[in-house]
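This is the structure I want to talk about, given as structure tokens.
Missing here is one protein chain; the remaining ones are kept as they sit in the complex.
Chain naming follows the written order as A, B and C, and within any one chain the residues start at number 1.
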Amino acid sequence: MHTPRVLIWNEYRVERAEPEAAAHYPNGMHETIGQYLRGEGFPVKIATFDEPDHGLTEEALAETDVLIWWGNKTHNLVSDEAVERVCRRVLEGMGLIALHSAHHSKVFKRLMGTSGNIKWRIAAEKERLWVVAPGHPITEGLPEYIELPAEEMFGEHFDIPEPDKLVFVSWFQGGEVFRSGCCFERGRGKIFYFRPGHQTYPTFHNPHVLRTIGNAVRWAAPVDGFAIKHQKHEPLEPLGVM
Amino acid sequence: MHTPRVLIWNEYRVERAEPEAAAHYPNGMHETIGQYLRGEGFPVKIATFDEPDHGLTEEALAETDVLIWWGNKTHNLVSDEAVERVCRRVLEGMGLIALHSAHHSKVFKRLMGTSGNIKWRIAAEKERLWVVAPGHPITEGLPEYIELPAEEMFGEHFDIPEPDKLVFVSWFQGGEVFRSGCCFERGRGKIFYFRPGHQTYPTFHNPHVLRTIGNAVRWAAPVDGFAIKHQKHEPLEPLGVM
Amino acid sequence: MHTPRVLIWNEYRVERAEPEAAAHYPNGMHETIGQYLRGEGFPVKIATFDEPDHGLTEEALAETDVLIWWGNKTHNLVSDEAVERVCRRVLEGMGLIALHSAHHSKVFKRLMGTSGNIKWRIAAEKERLWVVAPGHPITEGLPEYIELPAEEMFGEHFDIPEPDKLVFVSWFQGGEVFRSGCCFERGRGKIFYFRPGHQTYPTFHNPHVLRTIGNAVRWAAPVDGFAIKHQKHEPLEPLGVM
Partner (left out) sequence: MHTPRVLIWNEYRVERAEPEAAAHYPNGMHETIGQYLRGEGFPVKIATFDEPDHGLTEEALAETDVLIWWGNKTHNLVSDEAVERVCRRVLEGMGLIALHSAHHSKVFKRLMGTSGNIKWRIAAEKERLWVVAPGHPITEGLPEYIELPAEEMFGEHFDIPEPDKLVFVSWFQGGEVFRSGCCFERGRGKIFYFRPGHQTYPTFHNPHVLRTIGNAVRWAAPVDGFAIKHQKHEPLEPLGVM
């Protein structure tokens, strides 16, 4: 298997509009994440909302093994055509890492079939992401929990299908829990939802958060195999012999 | 919990157009299934494709606890508004039993997030549906397998998310297998996909098939509980104390 | 299906030895739970550690549809023969509700195949059990979370197989989370692990906790069906025709 080629899609508006976000991510969250992934040896490209076709052309997607998605304010402005292209590629095998507010992106909701609804609160409170699946490759090299001193709260009920594998559960200071690391498979594609990453906190500078994203890229990389086709099929032998 | 109120939605075209289908189901498949379910004590209503709004109005759905769906030729003619109403009600708790070709209905594909693609062959061949989850309520009173002397073949790969519970696996004479009884949960709603039921075979007269559908109605009935809301949430105590 | 017959197995030592436990449960936790279940219409019998065969005879188990288990100090003193009888009955279809410290009982560990290890702390701290599966019958009639003002903490990693269905996740004041309501199926039998219930707190007087246990009894009741046999099987037709 070749080294997975990563495309980081970032809305890239909040870092330009909000000084608090810009302070942590002067070149955008995609650059912070991208720099780490390049250091891990992955070829990384960037696409953003304001590019033509949001940078999500057939060509760009055809050269992507794992797509990372961060969006928030523009969910409903992403074109249906781009959403269609991304979802089709996931069913064909492209991995998808949906970060933070991506729970409400068109792409994620469509692949889940649910609303993605949550509870939330922005109060710079403490979060602990506990590993509940310690043998899972996404947890490689992590401690028992990742502690983030200040984050936005996301709380249950999180309206998603039962994850194929639950990897992290978050504890929040204010009294909530959240299934914050969730693996799904759709078609040939693997999807990892990872909760943290509000733009006003330095979460994507946390080495454990970065390591989790890198591990998820390796886990979500496509697996070579037969194409899934919708087709009429011939019997093993002429029927009627029984 | 009250007795679940059933709405059987049938495309109801093939029984009027194809003599082979009419021979088995002179009043439509919905009447064959409906008669059994009424005998089991369930209040049953019928809706069909050619009614205004396909019979899937807000009012009709509001009075439905479990919706049974059989469609085939008209999948893409079902209005998006009706699909939207049905999916919303499922997320709110309405049960859904998707029969046979419903794997390609807009409703099922949208709730799954996948293509629903399969292999198929119409060759009147033998099918055996093996129970793989013998403690599951949908299997109550069934033998080890249901044998159907002649059915359409559906084969893997079936493009669905991993079922929350796999209940039946089918064997086909011509050499294929299929995950033919699959439970899913989406929002508060329970979904059961059940494979058999091609219109040119008397499948819905088989007592084990009928019993399975009746069991599935009981299993898929809504559970009373809190509403799932998307909302800002207050902390347990004023934060900042840690 | 008949009304499930319940057998509550309680170690019944801590209530006689510890004044704090006796204060909450003067006649034993089994009587508090049993009284509620009788009020719900279930036939309830009691068995305790100090009875001959721990009250877990073939006869007693043969008349039990759902077994509730609370143990703590005597886990390793329960006879292997009793454990063998209980586990065999679960595989045959008897439901099992494992409460609190039962995570370390021989019966639970043997049915799970794992150590059942946890983190813990006895500090009378606040616990919130959040419902993460709002359509599940065990949550019928419950609010979004059950709050217990003082409980023992159990924390992850909880060494269990991935639950077939995760129903509750607990938040603890001191910073931990726990998968505190977990459904498993083994053979024909359904198993529900439910975390709360340390003897020095009045947890089993909480109406939501009691309702959860009653719901779990209904969910775990056996389903009639074919016996699971290990056997040589005859082919559909003489082989060699292909």
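We take it that contacts are C-beta pairs under 8 Å (C-beta built on N, C-alpha and C of every residue); 3 or more make two chains touch, one makes a residue touch a chain.
The structure displayed is predicted, hence computed values, not measured ones.
J.: Which of these touches the unseen chain: C:Ala62, C:Leu77 or C:Leu236?
T.: C:Leu236
J.: For a quick check of understanding: of C:Ala62, C:Leu77 or C:Ala123, which residue touches the chain that isn't displayed?
T.: Answer from the full complex: C:Ala123 touches the omitted chain.
J.: Of the residues A:Ala60, A:Leu129 or A:Leu142, I need the one that contacts the missing chain.
T.: A:Leu142
J.: Tell me which stretches of chain A touch the chain missing from the display.
T.: The list for chain A reads 1, 93, 126, 128, 131, 133-137, 139-144, 164-165, 185, 187-190, 222-226, 228, 236.
J.: Tell me, which residues in chain B touch the chain that this view leaves out?
T.: 128, 130-134, 144, 155-158, 162, 165-166, 169-172, 175-177, 179, 236-237, 241-242
J.: Residue-wise, where is chain C in contact with the chain that is not depicted?
T.: Against the left-out chain, chain C lists 87, 91, 110-115, 117-121, 123-126, 153, 155, 157, 159, 161-162, 164, 173-176, 184-187, 228-237, 239, 242.
Convention: only the chains that are shown with their structure count from here on.
J.: Which other chains touch chain A while also touching chain C?
T.: B
J.: Would you mind pulling out the distance in Å between where the CA atoms of chain A average out and where those of chain C do?
T.: It comes to 36 Å between the two C-alpha centres.
J.: Where the centres are mean C-alpha positions, what is the separation of chain A from chain B, in Å?
T.: Distance between chain centres, rounded to whole Å: 31 Å.
J.: Check each residue of chain C and list the ones that touch at least two other chains.
T.: If we look for residues of chain C contacting two or more partner chains, we find 128, 131, 133-134, 144, 165, 236.
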